[in-house]
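First the structure, then my questions, so here it is.
Removed: one protein chain of the complex. Kept in place: all other protein chains.
Now for chain A:
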Amino acid sequence: MREVAIVAFGQSDHRRDTAEISEVEMLMPVLHQVLDAVGLRAGEIDFTCSGSCDYLAGRAFSFTMALDGVGAWPPISESHVEMDGAWALYEAWTRLLTGEAETALVYSYGKSSPGDLREVLTRQLDPYYVAPLWPDSVSLAALQAQALLDAEDTGDTVADERALAGVAARSRTAAEDNPHAQLAGSPPPDALLEEPYLVRPLRRHDCPPVGDGAAAVVLAAGDTARRLCRRPAWIRGMDHRTEAHSLGVRDLTRSPSSRLAAERAGAFEAPVDLAELHAPFTSQELILRRALRLGEDVRVNPSGGALAANPMMAAGLIRLGEAAAAIHRGAADRALAHATSGPCLQQNLVAVLEGDAS
(Lines give C-alpha, C1' and ligand atoms only; values in the text may rest on other atoms or scores of the structure.)
Protein backbone atom coordinates (compact mmCIF):
# COMPACT_ATOMS: atom_id res chain seq x y z
CA MET A 1 0.00 0.00 0.00
CA ARG A 2 1.24 3.45 -0.89
CA GLU A 3 2.41 5.63 2.02
CA VAL A 4 -0.06 8.46 2.61
CA ALA A 5 -0.04 10.87 5.55
CA ILE A 6 -1.98 13.70 7.10
CA VAL A 7 0.50 16.57 6.90
CA ALA A 8 -1.59 19.51 8.15
CA PHE A 9 -4.73 20.08 10.18
CA GLY A 10 -6.73 23.15 11.06
CA GLN A 11 -10.07 23.92 12.65
CA SER A 12 -12.21 26.91 13.48
CA ASP A 13 -13.16 28.02 16.97
CA HIS A 14 -16.41 26.14 17.53
CA ARG A 15 -19.26 28.36 18.66
CA ARG A 16 -22.92 28.06 19.51
CA ASP A 17 -23.95 30.62 16.93
CA THR A 18 -22.10 32.26 14.04
CA ALA A 19 -24.99 34.18 12.52
CA GLU A 20 -22.69 37.04 11.53
CA ILE A 21 -20.63 34.91 9.11
CA SER A 22 -21.51 32.54 6.26
CA GLU A 23 -20.29 28.97 5.96
CA VAL A 24 -17.69 30.18 3.48
CA GLU A 25 -16.43 32.86 5.85
CA MET A 26 -16.22 30.26 8.61
CA LEU A 27 -14.28 27.87 6.38
CA MET A 28 -11.85 30.16 4.57
CA PRO A 29 -9.48 30.94 7.48
CA VAL A 30 -9.20 27.22 8.19
CA LEU A 31 -8.41 26.42 4.55
CA HIS A 32 -5.75 29.10 4.45
CA GLN A 33 -4.30 27.85 7.70
CA VAL A 34 -3.66 24.32 6.37
CA LEU A 35 -2.51 25.51 2.96
CA ASP A 36 -0.09 27.97 4.59
CA ALA A 37 1.20 25.20 6.83
CA VAL A 38 2.37 23.23 3.80
CA GLY A 39 3.15 26.26 1.63
CA LEU A 40 0.75 25.32 -1.18
CA ARG A 41 -1.97 27.21 -2.98
CA ALA A 42 -5.38 25.61 -3.66
CA GLY A 43 -4.51 25.27 -7.35
CA GLU A 44 -1.36 23.30 -6.52
CA ILE A 45 -3.33 20.57 -4.74
CA ASP A 46 -3.99 17.51 -6.93
CA PHE A 47 -7.37 16.50 -5.50
CA THR A 48 -9.92 18.24 -3.29
CA CYS A 49 -12.74 16.54 -1.42
CA SER A 50 -15.26 17.97 1.02
CA GLY A 51 -18.11 16.91 3.28
CA SER A 52 -21.19 18.92 4.16
CA CYS A 53 -24.96 18.65 4.36
CA ASP A 54 -27.71 20.53 2.53
CA TYR A 55 -30.15 19.88 5.37
CA LEU A 56 -28.03 21.94 7.74
CA ALA A 57 -27.51 24.76 5.24
CA GLY A 58 -31.18 24.83 4.30
CA ARG A 59 -30.50 24.96 0.58
CA ALA A 60 -29.72 22.58 -2.27
CA PHE A 61 -26.11 22.32 -3.50
CA SER A 62 -24.84 24.25 -0.48
CA PHE A 63 -21.33 22.90 -1.09
CA THR A 64 -21.03 25.02 -4.23
CA MET A 65 -20.70 28.14 -2.05
CA ALA A 66 -17.67 26.67 -0.33
CA LEU A 67 -16.16 25.66 -3.67
CA ASP A 68 -16.44 29.26 -4.83
CA GLY A 69 -14.45 30.20 -1.75
CA VAL A 70 -11.77 27.60 -2.41
CA GLY A 71 -11.07 29.36 -5.67
CA ALA A 72 -11.39 26.46 -8.10
CA TRP A 73 -9.76 28.34 -10.95
CA PRO A 74 -8.19 27.11 -13.09
CA PRO A 75 -10.60 24.15 -12.69
CA ILE A 76 -9.62 21.55 -10.09
CA SER A 77 -10.15 17.83 -9.68
CA GLU A 78 -12.76 17.79 -6.95
CA SER A 79 -15.46 15.72 -5.29
CA HIS A 80 -17.93 15.99 -2.41
CA VAL A 81 -19.61 13.57 -0.04
CA GLU A 82 -22.85 14.29 1.78
CA MET A 83 -21.16 12.84 4.86
CA ASP A 84 -18.85 13.85 7.65
CA GLY A 85 -15.50 15.07 6.37
CA ALA A 86 -13.88 11.89 7.70
CA TRP A 87 -15.40 10.09 4.73
CA ALA A 88 -14.21 12.85 2.38
CA LEU A 89 -10.75 12.12 3.78
CA TYR A 90 -11.34 8.42 3.04
CA GLU A 91 -12.24 9.15 -0.58
CA ALA A 92 -9.17 11.39 -0.95
CA TRP A 93 -6.98 8.69 0.63
CA THR A 94 -8.15 6.09 -1.92
CA ARG A 95 -7.43 8.61 -4.65
CA LEU A 96 -3.85 8.98 -3.43
CA LEU A 97 -3.54 5.19 -3.19
CA THR A 98 -4.21 4.88 -6.94
CA GLY A 99 -1.15 7.05 -7.57
CA GLU A 100 -3.24 9.60 -9.50
CA ALA A 101 -2.52 12.31 -6.95
CA GLU A 102 0.33 13.33 -4.66
CA THR A 103 -1.57 15.78 -2.48
CA ALA A 104 -5.18 16.28 -1.40
CA LEU A 105 -7.11 18.96 0.42
CA VAL A 106 -10.02 17.78 2.56
CA TYR A 107 -12.45 20.05 4.33
CA SER A 108 -15.85 19.98 5.96
CA TYR A 109 -18.11 22.29 7.83
CA GLY A 110 -21.52 22.54 9.38
CA LYS A 111 -23.65 25.22 10.94
CA SER A 112 -26.28 23.84 13.26
CA SER A 113 -27.27 27.23 14.64
CA PRO A 114 -29.85 28.28 12.00
CA GLY A 115 -32.20 25.41 12.87
CA ASP A 116 -33.22 23.12 15.68
CA LEU A 117 -30.66 20.34 15.29
CA ARG A 118 -32.64 17.75 17.24
CA GLU A 119 -35.57 18.26 14.90
CA VAL A 120 -33.44 18.44 11.76
CA LEU A 121 -31.76 15.11 12.51
CA THR A 122 -35.13 13.35 12.64
CA ARG A 123 -35.21 13.82 8.84
CA GLN A 124 -32.31 11.37 8.66
CA LEU A 125 -34.47 8.46 9.79
CA ASP A 126 -36.50 5.89 7.85
CA PRO A 127 -38.97 8.18 6.07
CA TYR A 128 -41.89 5.75 6.21
CA TYR A 129 -41.86 4.19 9.66
CA VAL A 130 -39.68 6.34 11.92
CA ALA A 131 -39.31 9.93 10.69
CA PRO A 132 -43.09 10.59 10.91
CA LEU A 133 -42.76 10.08 14.67
CA TRP A 134 -40.05 12.79 14.89
CA PRO A 135 -37.86 10.96 17.40
CA ASP A 136 -35.08 13.44 18.12
CA SER A 137 -31.39 12.65 18.30
CA VAL A 138 -31.09 13.09 22.08
CA SER A 139 -34.04 10.80 22.72
CA LEU A 140 -32.55 8.10 20.49
CA ALA A 141 -29.20 8.44 22.26
CA ALA A 142 -31.08 8.13 25.56
CA LEU A 143 -32.62 4.85 24.39
CA GLN A 144 -29.15 3.62 23.58
CA ALA A 145 -27.78 4.81 26.93
CA GLN A 146 -30.59 3.14 28.84
CA ALA A 147 -29.98 -0.10 26.96
CA LEU A 148 -26.33 0.13 27.98
CA LEU A 149 -27.16 0.81 31.64
CA ASP A 150 -29.58 -2.14 31.61
CA ALA A 151 -27.23 -4.53 29.79
CA GLU A 152 -26.13 -7.61 31.69
CA ASP A 153 -22.94 -7.96 29.69
CA THR A 154 -20.85 -4.85 29.21
CA GLY A 155 -17.49 -6.63 29.27
CA ASP A 156 -14.95 -4.92 31.52
CA THR A 157 -16.84 -1.66 31.24
CA VAL A 158 -18.63 -0.33 34.26
CA ALA A 159 -21.70 1.32 32.78
CA ASP A 160 -23.64 3.40 35.26
CA GLU A 161 -24.62 7.04 35.48
CA ARG A 162 -21.52 7.83 37.47
CA ALA A 163 -19.34 6.41 34.72
CA LEU A 164 -21.16 8.61 32.21
CA ALA A 165 -20.58 11.67 34.37
CA GLY A 166 -16.94 10.66 34.62
CA VAL A 167 -16.61 10.70 30.83
CA ALA A 168 -18.18 14.16 30.70
CA ALA A 169 -15.99 15.61 33.43
CA ARG A 170 -12.79 14.11 32.02
CA SER A 171 -13.55 15.28 28.46
CA ARG A 172 -14.47 18.85 29.33
CA THR A 173 -11.59 19.20 31.75
CA ALA A 174 -9.25 18.06 28.96
CA ALA A 175 -10.86 20.64 26.66
CA GLU A 176 -9.43 23.41 28.87
CA ASP A 177 -6.24 22.90 26.85
CA ASN A 178 -8.10 23.10 23.52
CA PRO A 179 -8.48 26.72 22.40
CA HIS A 180 -11.07 25.73 19.77
CA ALA A 181 -13.44 23.96 22.16
CA GLN A 182 -16.98 25.22 22.54
CA LEU A 183 -17.36 23.78 26.05
CA ALA A 184 -14.42 23.53 28.45
CA GLY A 185 -14.21 22.89 32.15
CA SER A 186 -16.54 20.78 34.25
CA PRO A 187 -17.69 20.32 37.81
CA PRO A 188 -16.65 16.96 39.32
CA PRO A 189 -18.81 13.91 38.50
CA ASP A 190 -20.59 13.95 41.88
CA ALA A 191 -21.80 17.48 41.27
CA LEU A 192 -22.90 16.60 37.72
CA LEU A 193 -25.07 13.77 39.05
CA GLU A 194 -27.10 16.27 41.08
CA GLU A 195 -28.32 17.93 37.88
CA PRO A 196 -31.77 17.01 36.49
CA TYR A 197 -32.22 14.65 33.57
CA LEU A 198 -32.54 16.08 30.08
CA VAL A 199 -33.90 12.89 28.54
CA ARG A 200 -33.54 10.08 31.05
CA PRO A 201 -30.94 8.65 31.63
CA LEU A 202 -29.04 11.46 29.92
CA ARG A 203 -28.30 14.72 31.69
CA ARG A 204 -27.14 17.83 29.92
CA HIS A 205 -23.50 16.94 30.57
CA ASP A 206 -23.97 13.63 28.72
CA CYS A 207 -24.85 15.44 25.49
CA PRO A 208 -22.66 17.28 22.99
CA PRO A 209 -22.88 21.03 22.56
CA VAL A 210 -24.74 22.19 19.46
CA GLY A 211 -22.62 24.53 17.41
CA ASP A 212 -20.97 25.70 14.21
CA GLY A 213 -17.51 24.83 12.96
CA ALA A 214 -15.17 23.83 10.17
CA ALA A 215 -12.05 21.76 9.73
CA ALA A 216 -9.50 20.98 7.03
CA VAL A 217 -6.56 18.64 6.48
CA VAL A 218 -3.93 18.18 3.81
CA LEU A 219 -2.91 14.67 2.74
CA ALA A 220 0.30 13.86 0.92
CA ALA A 221 2.02 10.73 -0.34
CA GLY A 222 5.52 9.42 0.35
CA ASP A 223 8.39 11.84 -0.04
CA THR A 224 6.00 14.72 -0.72
CA ALA A 225 4.62 14.19 2.78
CA ARG A 226 8.14 14.15 4.23
CA ARG A 227 8.90 17.41 2.45
CA LEU A 228 5.72 19.15 3.63
CA CYS A 229 5.74 18.00 7.24
CA ARG A 230 8.46 17.43 9.83
CA ARG A 231 6.70 14.38 11.24
CA PRO A 232 3.90 13.15 8.96
CA ALA A 233 1.02 11.18 10.48
CA TRP A 234 1.09 8.11 8.25
CA ILE A 235 -2.26 6.45 7.57
CA ARG A 236 -1.42 2.78 8.25
CA GLY A 237 -4.98 1.66 7.66
CA MET A 238 -8.47 3.06 7.33
CA ASP A 239 -11.83 1.36 6.98
CA HIS A 240 -15.48 2.15 7.55
CA ARG A 241 -18.57 0.00 7.97
CA THR A 242 -22.27 0.57 8.32
CA GLU A 243 -24.95 -1.22 10.32
CA ALA A 244 -28.63 -1.68 9.76
CA HIS A 245 -30.67 1.49 10.08
CA SER A 246 -33.58 0.12 12.06
CA LEU A 247 -32.78 0.48 15.75
CA GLY A 248 -34.96 -2.54 16.47
CA VAL A 249 -32.63 -4.96 14.71
CA ARG A 250 -29.44 -3.69 16.36
CA ASP A 251 -27.90 -4.39 19.75
CA LEU A 252 -27.43 -0.75 20.67
CA THR A 253 -24.99 -1.62 23.45
CA ARG A 254 -22.42 -2.88 20.96
CA SER A 255 -20.72 -1.37 17.93
CA PRO A 256 -19.88 -4.27 15.59
CA SER A 257 -19.21 -1.90 12.69
CA SER A 258 -16.54 -0.09 14.74
CA ARG A 259 -14.97 -3.39 15.71
CA LEU A 260 -14.89 -4.59 12.11
CA ALA A 261 -13.55 -1.30 10.77
CA ALA A 262 -10.82 -1.34 13.43
CA GLU A 263 -9.85 -4.91 12.49
CA ARG A 264 -9.70 -3.99 8.81
CA ALA A 265 -7.68 -0.86 9.59
CA GLY A 266 -5.14 -2.93 11.52
CA ALA A 267 -5.90 -1.25 14.83
CA PHE A 268 -5.40 -4.44 16.83
CA GLU A 269 -2.01 -5.33 15.35
CA ALA A 270 -0.18 -3.16 17.88
CA PRO A 271 -1.25 -1.06 20.86
CA VAL A 272 -2.15 2.59 20.33
CA ASP A 273 -1.15 5.31 22.77
CA LEU A 274 -3.92 7.75 21.89
CA ALA A 275 -7.49 7.53 20.63
CA GLU A 276 -9.71 10.28 19.34
CA LEU A 277 -13.26 8.94 19.43
CA HIS A 278 -16.26 10.61 17.83
CA ALA A 279 -18.65 9.89 20.68
CA PRO A 280 -21.15 12.72 20.88
CA PHE A 281 -22.83 11.17 23.95
CA THR A 282 -20.97 9.93 27.04
CA SER A 283 -22.57 6.51 26.80
CA GLN A 284 -21.22 6.11 23.27
CA GLU A 285 -17.65 6.47 24.51
CA LEU A 286 -18.16 3.45 26.75
CA ILE A 287 -19.56 1.44 23.83
CA LEU A 288 -16.71 2.47 21.55
CA ARG A 289 -13.98 1.80 24.11
CA ARG A 290 -15.18 -1.77 24.35
CA ALA A 291 -15.61 -2.24 20.58
CA LEU A 292 -12.16 -0.78 19.93
CA ARG A 293 -10.52 -2.66 22.83
CA LEU A 294 -9.10 0.49 24.38
CA GLY A 295 -7.59 -0.12 27.80
CA GLU A 296 -7.21 2.35 30.63
CA ASP A 297 -3.66 3.06 29.50
CA VAL A 298 -4.82 4.69 26.26
CA ARG A 299 -5.38 8.44 26.36
CA VAL A 300 -8.87 9.01 25.01
CA ASN A 301 -9.93 12.38 23.59
CA PRO A 302 -7.29 14.69 25.06
CA SER A 303 -8.92 17.32 22.81
CA GLY A 304 -12.15 16.99 24.75
CA GLY A 305 -13.76 15.10 21.87
CA ALA A 306 -17.25 15.69 20.58
CA LEU A 307 -18.41 16.52 24.12
CA ALA A 308 -16.34 19.70 23.88
CA ALA A 309 -17.25 20.59 20.28
CA ASN A 310 -19.48 18.69 17.88
CA PRO A 311 -19.87 20.68 14.65
CA MET A 312 -21.97 18.47 12.40
CA MET A 313 -20.13 17.08 9.34
CA ALA A 314 -16.77 18.23 10.76
CA ALA A 315 -16.52 16.55 14.16
CA GLY A 316 -15.40 13.22 12.67
CA LEU A 317 -12.76 14.84 10.49
CA ILE A 318 -11.57 16.74 13.57
CA ARG A 319 -10.92 13.42 15.34
CA LEU A 320 -8.58 12.41 12.50
CA GLY A 321 -7.03 15.86 12.54
CA GLU A 322 -6.50 15.92 16.33
CA ALA A 323 -4.91 12.47 16.27
CA ALA A 324 -2.64 13.54 13.41
CA ALA A 325 -1.72 16.79 15.14
CA ALA A 326 -0.68 14.85 18.26
CA ILE A 327 1.66 12.80 16.07
CA HIS A 328 2.95 15.92 14.30
CA ARG A 329 4.01 17.46 17.62
CA GLY A 330 5.43 14.23 19.01
CA ALA A 331 2.70 13.74 21.61
CA ALA A 332 1.71 10.36 20.16
CA ASP A 333 3.39 7.64 18.10
CA ARG A 334 0.48 5.40 17.14
CA ALA A 335 -3.04 6.76 17.34
CA LEU A 336 -6.52 5.56 16.54
CA ALA A 337 -9.06 8.00 15.13
CA HIS A 338 -12.77 7.27 14.84
CA ALA A 339 -15.71 8.98 13.20
CA THR A 340 -19.41 8.19 13.31
CA SER A 341 -22.55 9.04 11.39
CA GLY A 342 -26.23 8.29 11.71
CA PRO A 343 -28.41 7.57 14.71
CA CYS A 344 -26.86 5.68 17.64
CA LEU A 345 -23.48 5.04 15.98
CA GLN A 346 -24.95 3.45 12.83
CA GLN A 347 -21.91 4.04 10.62
CA ASN A 348 -18.31 4.11 11.82
CA LEU A 349 -14.86 4.82 10.41
CA VAL A 350 -11.54 3.92 12.00
CA ALA A 351 -8.09 5.09 10.97
CA VAL A 352 -4.71 4.12 12.40
CA LEU A 353 -2.06 6.83 12.27
CA GLU A 354 1.64 6.52 13.05
CA GLY A 355 4.64 8.80 13.27
CA ASP A 356 8.14 7.75 12.28
CA ALA A 357 10.43 6.91 15.19
CA SER A 358 11.92 10.18 16.31
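Criterion: contacts are C-beta pairs under 8 Å (C-beta built on N, C-alpha and C of every residue); 3 or more make two chains touch, one makes a residue touch a chain; residues count from 1.
One rule holds in what follows: contacts and distances are computed from a predicted model.
Visitor: For the chain that's not shown, choose its UniProt protein name out of "Chaperone protein HtpG", "Acetyl-CoA C-acetyltransferase", "Fe-S cluster assembly ATPase SufC" or "FAD-binding molybdopterin dehydrogenase".
Guide: Cross-referencing UniProt, the chain left out corresponds to "Acetyl-CoA C-acetyltransferase".
Visitor: Could you tell me which of A:91, A:333 or A:354 touches the chain that is not displayed?
Guide: A:91
Visitor: Looking at A:12, A:178, A:284 or A:341, which makes contact with the chain not pictured?
Guide: Checking the options A:12, A:178, A:284 or A:341, the one contacting the hidden chain is A:341.
Visitor: Just to verify: which one of A:257, A:284 or A:301 makes contact with the chain not shown?
Guide: If we include the chain that is not displayed, A:257 is the one touching it.
Visitor: Can you say which of A:19, A:191, A:244 or A:270 touches the chain missing from this structure?
Guide: Checking each option in A:19, A:191, A:244 or A:270, the one touching the absent chain turns out to be A:244.
Visitor: Any idea which of A:75, A:179, A:196 or A:295 touches the chain not displayed?
Guide: With A:75, A:179, A:196 or A:295 as choices, the missing chain is touched by A:75.
Visitor: Which of A:54, A:150 or A:176 touches the chain that is not shown?
Guide: Answer from the full complex: A:54 touches the omitted chain.
Visitor: Using the document's contact rule, name the residues of chain A that touch the chain not shown here.
Guide: Output for chain A: 2, 48, 53-55, 58-61, 63-64, 67-68, 71-83, 87, 90-91, 94-95, 97-100, 120-121, 123-128, 131, 239-246, 256-257, 260, 341-343, 346-347.
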